[in-house]
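One protein chain omitted, others in place.
Entry: chain A
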Amino acid sequence: MFNYDPVLFSRILTGLTLFVHIIYATIGVGVPLIIALAEWIGIKRNDPHYLLMARRWARGFTVTVAVGVVTGTAIGLQLSLLWPNFMRVAGQAIALPLFMETFAFFVEAIFLGIYLYTWDRFKNRMVHFLLLIPVAIGSSASAFFITTVNAFMNAPRGFDMVEGQMTNIQPLLAMFNPAMPTKVSHVLVTAYVTSAFLLAAIAAIAAIAMLRGRNHTYYKKALRLTMTSALVFALASALIGDLSGKYLHEYQPEKLAAAEWHFETTDKASLILGGILTEENEVKFAIKIPFALSILAGSTPDTVVKGLNEVPPDELPPLRPTHYFFDSMVFIGIYLTLVALWYVIWQRRKRKTGKPISRMLLWAIVIGAPLAVMAIESGWMFAEIGRQPWILWKVMTVAEGATTSNHVDTMLWLFALLYAVLTLTAIRVLIRMFKDNPAEEEIAALGIEGGTKI
């Protein structure tokens, strides 16, 4: 750490920017969809509670969008500032989706501006709802295009490498590379799950506070909407996670092996959960699920899974972080699915038994929100660390792509300070927004006490 190494500092700074940006980006992708659901239900059932829900969420969303935009700008510029060699070479093949992303974002920005300032401007409420569609499509399309670039880094296609230069370029082939389908769909649905849990947690916190006597259907409705969507998307992410395993087996077996500390190439490979790795590459204290890795890789226990012993040592990613990040992503994914399932089962049984929601379930939902964010972070850490030492899988190493300039370390401290200040202020603004102006007061002020029964 004490010798100045621009590669190391570039990695840390990029990692930090992405660590911060991905939180806001996830919210940016997922929340518009859930706002749209709320507003649509509100119009269809003529229930002012859902309309208010959409309105309140949209207010908070604006603040997160602002930080998302500026951190997104930062990562965009840092691509060139920290990875100029990579951009010079890879830009030849992958500039197209980056360019498309700006259009998607342009559309999102325009319609979000219109949406926020036209709540009471149209006689037909459907018109206002329709303005949200381009926002949701724009933000999901942004995620689509950017994830395509990341997929390209994992499975570079659509060019021939001749003397360090890309030739014979096919931009669409580069975009629609083998990693794209699983990666893009995984990023999208997990963004929806995480956003659903974040919004559910806000309602759950209010509901916990209200267990002391007060009660309001607004929060019940919010919980039901968010947790039901969370379950649907969580199940979808489990399915896509399985497909991602099969993708890795086919195209990046080294990454899968690193995630699973799988050394010997064998069939009937077992899946390893937790554990520690000794200096001699022995796995200890891990839970082993027999055959599971082979099934994950190829649907049958007979699937032969490539082991790390076949990988040249200088092409191995750091094994410990890769495995632990992979595991935390999976564990949290399971937790979120179970909590959402618990909620939905309670909801169904309540119709018969009338049993009120338990405090424990509410707390499980609240805890789910930070955990979901951690799962997103872990997933990205796994994706990026597991690709080491490559910036472009088997084409260019991270060290070859980095800048050679001085002062990357100073920039790292400056950006760290910036992100800390921005995030703290954003949290402060959001807490004030929801706490100082609780939904029941706004409902009372608007005189929409009734709503429809839940």
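Note that in this section a residue touches a chain if its C-beta (ideal position, glycine included) is under 8 Å from a C-beta of that chain, and two chains touch if they have at least 3 such contacts; residues count from 1.
In the analysis below, contacts and distances are computed from a predicted model.
Asker: Would you mind picking the UniProt name of the chain not drawn here, from "FAD/NAD(P)-binding protein", "ABC transporter permease", "Cytochrome d ubiquinol oxidase subunit II" or "Ferredoxin"?
Answerer: The record names the chain that does not appear here as "Cytochrome d ubiquinol oxidase subunit II".
Asker: For the chain not shown, which residue from A:V7, A:A36 or A:A95 touches it across the whole complex?
Answerer: Of these options, the touching residue for the absent chain is A:A95.
Asker: Check each of A:I276, A:I345, A:L414 or A:L446 against the chain that is not shown and name the one that touches it.
Answerer: A:L414
Asker: Among A:A25, A:A155, A:A191 or A:A426, single out the residue that touches the unshown chain.
Answerer: The single option touching the absent chain is A:A426.
Asker: Across the whole complex, list the residues on chain A that are touched by the chain not included here.
Answerer: Residues touching the hidden chain, for chain A, are 59, 62-63, 65-67, 69-71, 73-74, 76-85, 87-89, 91-93, 95-96, 98-103, 105-107, 109-114, 116-118, 120-123, 134, 166-167, 169-172, 403-408, 410-411, 414-415, 418, 422, 425-426, 428-430, 432-433.
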